[in-house]
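First up is the structure itself, then whatever we jot down about it.
In this view, the complex is presented without one of its protein chains, the others remaining in place.
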Amino acid sequence: MAISNPSREAILARIREGLRTPAPPIEAKTFYGPIFEAVENPLERFQQECKANLMECLLTANSAGSAQALAQVLLSLPDGEVFVQDDPVLRRLIGAAGSQRQIRWSSQGGPLEKSRATVTLADALIAQTGSVFVSASCGGRGASVVAPTHIVYATEKQLVPDLVTALRNATADGRLERNSYACVISGSSRTADIEKILVQGAHGPMRLAVIVETGA
Amino acid sequence: MSTNIPTPTPAGETPSALTAAQKFLRDAATKSADLVHREIIRKNMDSYDAAHMRGRARIKDWEAARRKCQEIKREAINNLDKYLLQFEQKVLERGGHVFWAANGDEACAYIKDLAVSRGVKTVVKSKSMVTEEIHLAPVLEAAGMHVWETDLGEFIVQLCNEAPYHIVTPAMHLDRNQIRDLFREKLGEDIPDADPQKLVALARRKLREAFFAAEMGISGANFLVADSGAVAISTNEGNGRLSTSLPRIHVAVTGIEKVIPRLEDLGTLWPVLATSGTGQPITTYSTLVGGPKRADEADGPEEFHVVLLDNGRSGLLANAEEREVLHCIRCGACLNICPVYRNIGGHTYNTTYPGPIGSVLTPHLRGSEFQHLSYASSLCGACTSVCPVNINLHHHLLHNRRDFTKAGGAKSAGERRQFKLWRTVMLHPRLFALGGWMMRRSLRLLYGMGLAGTALDPMRAWSRKRRPVPLPAQSFRARWKKELWKKDLRKNELGRNAGGNQ
Partner (left out) sequence: MARKISLFVPCFVDQLQPEVAVDTVKVLRRIGCEVDFPTDQTCCGQPAFNSGFWDEARPCAERFLRVFKDAEVVVCPSGSCTTMVRVFYPELLASGALHDEAVALGKRTFELSEFLVKVMGLTDVGAAFPHSVTYHASCHGLRELKLRDEPLRLLRGVKGLKLVDMLRSDECCGFGGTFATKFESISVAMGESKCDSVAVTGAEYVTAIDPSCLMHVQGILGRRKDRARTIHLASILASEAKA
């Protein structure tokens, strides 16, 4: 849709004209050290941050352990369908978990309001903030926000120490060229809009569980 | 000394006759005397202060973080055209649309026309101060659409038909009982114990229907990432996620100054924004949206529009001394720390952006009608001390005052004459000494007759609510000339006991 937008040129012209006067200089800054504390032990830090974020971090040693962990989380949910990112890894995992639930796959579209939980992979895990980095290729946009419980399956190899590294990696592998959306998720949804009291579970998931498979 | 801000209209006259400055003075007087309000804000701010300090302690070098953020925004703003064009290019490549709006009317018209042409009946909105600035919701509602504010605080103030009280916590001024009563009246459901958890759950239930029914989702933007063509949105509730995932059209409305050069800049900006805004290490959802849904994606909007709003920002850009005001990342820290804000609250400012940043910014965006805001400050500098991008806010207030005085305009001639007189006195020490002596003498007489604080008292703006200023018989210079110039003060002991300075 070609829109006529005469203001575009006018605004750009005003910006260029305005910038002809340089801004006053700021004091030269001598060396300053690292802004954030270096992350010594990423896995340990990730677990600590998950706890602080009110997320569940489930460490498993192998795929059998992961399937079991997934099965346990699914058992704890009320009856109803579960939405799963359609990926061979998750097809295997769901199979191994042996759940009797109705599964809705992402290849059929987005999750429905009645979905009890969503299960997705992640692009990365970030130790500094206890975050899960997802994008549209992890089952779409709704997959990480519609259902009351979001379960992520990731491996320790996907864990990076900090935000800057995660974002640099995303730039390097063209994540936003190949995805229309990405999100760094650092907890369950919450709000403090009432008397600044923290309430968990606003519009997004109340529960975020991350299965981290260590080892090979 | 007389004040030269016009006195408020006496009770009974039509409020519409009040200028913005008069209305401000009247509302400020009411609010600052409201002890219930003071207590609510005190509690909220104490809670924020504690969380904020905890958050800062998590960052190894807070000053380095502020400096880095300042440098990022400085680079972005001083190359604004380049980075905006890079951003636009990327969005267009991915099938999105970018509309440049000179002012609020153009922005609203574009969005309204888009919504009408697409048959939009229901709109869900996540928090955006820019949409408040351009008054978007009324325009869409006038065109027959239902607009739902989905951020809980915004949802609450929408229900009671008020403007947001604070740019980060819109319903800070209401307690749980008031919110419970509001929900009972407007949503038809009662929560007798006003438990915040249950109130939130009720809001979630009600808004769920809106999320799934809406054809259009409107969001703001915290940052526009130039190298990725992404709109970055930081939220906690998940409403921003749902608004930008479920409806088939997503419109992001943003000021042109939100741009930053690189995706990795968010590695510093995200934690700093969250720390300053709420004391969190990072907000729960740090979302990046670059375009409409791609063919291979499971879901998402079919259309993506970014509306870039100027509305006076390019004018501020041209003012090189004030340009850094555009670095603001809208964290709200300056509002939280400001003692003036804490006493008069967000609504008294009667502007989209209240607090110190609002006081600096609004006259430039909306005109000299709001210049009184630059004067409504004790220049304590607390705002500058917390700004995460190192904007020298209180010095900008001084600059605003200087510029308004130079421009003449609405500035009262009376004050100008006063300062010309003041200058004459201050350039002549004998005049100063004489004038001071006369003032003390006459005030002592006046106060001796019990007239302190009355209409006859030139210092009544002080003495009305405070004990009158001290009026010593002798000035320091008189005492110096008499005895103190002598080297040895022991002989001139003042017989001082611990009496304090009265």
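By written order: A and B. Residues from 1 in each chain.
As a working rule, a contact is a pair of C-beta atoms (placed from the backbone, for glycine too) under 8 Å apart; a residue touches a chain by one contact, two chains touch by 3 or more.
Please read these numbers as outputs of a predicted model, since none were measured by experiment.
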item: Touch partners, limited to displayed chains, of the chain removed from view; value: B
item: Among B:A50, B:V116 or B:V469, residue touching the chain not depicted; value: B:V469
item: Residue among B:A51, B:A382 or B:L446 touching the omitted chain; value: B:A382
item: Contact footprint on subunit B, counting only the chain that is left out; value: 1, 3-5, 25, 28-29, 32-33, 38, 339-340, 342-344, 375-382, 384-385, 398, 400-406, 415-416, 419-420, 422-423, 425-429, 432, 436, 439-440, 459, 461-462, 464-472, 474-477, 479-481, 484-485, 487-489, 494, 496, 498, 500-502
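To be clear about the criterion, only the chains that are shown with their structure count from here on.
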item: Inter-centroid spacing, subunit B versus subunit A (mean Cα positions, whole Å); value: 31
item: In the complex, subunit A residues that touch subunit B; value: 1, 3, 5, 7-8, 10-12, 14-19, 21-24, 26, 29, 32-37, 49, 52-53, 85-86, 106-107, 109-110, 113, 129, 131, 136-137, 139-146, 162-168, 170-171, 176, 179-197, 199, 201-205
item: Contact set on subunit B toward subunit A in their complex; value: 43-44, 47-48, 59-61, 63-65, 67-68, 70, 74, 77-81, 84-85, 94, 97, 99-102, 106, 110, 150-153, 156, 169-172, 175-176, 179, 196-197, 199-201, 203-204, 207-208, 211-212, 227-230, 236-239, 241-242, 244-246, 256, 262-264, 266-268, 270-271, 278, 281-294, 296-300, 304, 308, 310, 314-315, 317-321, 323-324
